[in-house]
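One chain of protein is taken out of this complex; the other chains stay put.
On to subunit A.
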Amino acid sequence: MTGVRGPGTSTTEKFAVMLVAIALFVVVMGLILFAVDRPKRIPSWVVALGFVGLPLAFLAYGLVRPGLITLYQSFFNRNGTEFIGFDNYVRAFTEGQFQHVLLVTAAWVVLAPLLSTVIGLGYAVLVDRTRFEKLAKALVFVPMAISMVGASIIWKFVYEFRPDQVNIEQIGLLNQVLVWVGLPPQQFLISEPWNTGFLIVVMVWIQTGFAMTVLSAAIKAIPDDITEAARLDGLHGMGMFRHITVPSIRPALVVVLTTIAMATLKAFDIVRTMTGGQFGTQVVANEFYTQAFRQGNRGLAAALAVLLFLLVIPIIAYNVRQMRQSEEIR
């Protein structure tokens, strides 16, 4: 065990701090519950306050208030000294560099959910009720347990490029495949605009397991009567898939699409780990981080954060509308 050690950095001390924190939390919660539970005749809102008070205070302090501050700051210049109106937003939408970031983000938000859902749905249908269903699902499901950083490293290795020279062998699988079929190796993460596509692949690789699991459950919930009746009417294969399976699981499809779209919008780990946002792969979530903590432009960073929030709204609106519609049909 080496490395620089200051106070409070030994393993025992760290665990001690952790245990103290947990104990402190338990004591505080215990006191609150004890206080609320004692007298018989306290009004119900006091009891309720004991139960929801702390969580609501946390949320108000840590999400609502900072959100409002960020909104406020987005109308100010880089160090918050001068009110500049909508200039940050105008900049984000008109400057070429940021327009490109928006375009790349749009590609992510459209492609990642669509591909994950299509592959997840196809796979769920293909392995449904086969002998290997459990194993087959587990294989696609496992990437969900991995961090996006880990997934990025896994895929960065797949894309690894070695110069095309006589004595040098490729060590990245994808380039080796190219060599095997007689093509020259490529710098997958550097050549625009395809590099963004290769980054999106990582997100699809992670999210397909989610899509597959939710959709598979939805498929299994389709009543047997319906599939049997359709089969008697002569539907099978693709016909069954198009006319029975897909319409029956429509609500689940919408939920999966929108959930992945929202996750994609906020994710910055993949871009940051694989290209650092270079070579034209920058997305809004990572640009926010760059502006806030590298460039120190608070106003612009705040505007980008607000933009992330605003971009979520149409996705949710779509989700809610679809849910209303499916409820009306019922």
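In this text, a residue touches a chain if its C-beta (ideal position, glycine included) is under 8 Å from a C-beta of that chain, and two chains touch if they have at least 3 such contacts; residues count from 1.
One rule holds in what follows: contacts and distances are computed from a predicted model.
Trainee: The complex has one chain missing from view, so what does its UniProt entry call it, picking from "Response regulator", "Carbohydrate ABC transporter permease", "Chemotaxis protein CheA" or "Cysteine desulfuration protein SufE"?
Mentor: When "Response regulator", "Carbohydrate ABC transporter permease", "Chemotaxis protein CheA" or "Cysteine desulfuration protein SufE" are compared with UniProt, the left-out chain turns out to be "Carbohydrate ABC transporter permease".
Trainee: Would you indicate which residue among A:84, A:144 or A:246 is in contact with the undisplayed chain?
Mentor: Here the residue in touch with the unshown chain is A:144.
Trainee: Please pick, from A:48, A:110 or A:226, the residue that touches the omitted chain in the full complex.
Mentor: A:48
Trainee: In the complete complex, which positions of subunit A touch the hidden chain?
Mentor: 1-4, 6, 9, 11, 14-15, 17-18, 21-22, 25, 29, 33, 36-37, 44-45, 47-52, 54-56, 58-59, 61-67, 69-70, 73, 119, 122-123, 126-131, 136, 138-150, 152-158, 160, 169-173, 176, 205, 208, 210, 213-214, 217-218, 220-221, 224, 228, 231, 236-237, 251-252, 255-256, 259, 262, 265-266, 268-269, 272-274, 276, 285, 288-289, 292-293, 298, 301-302, 304-306, 308-309, 312-313, 316
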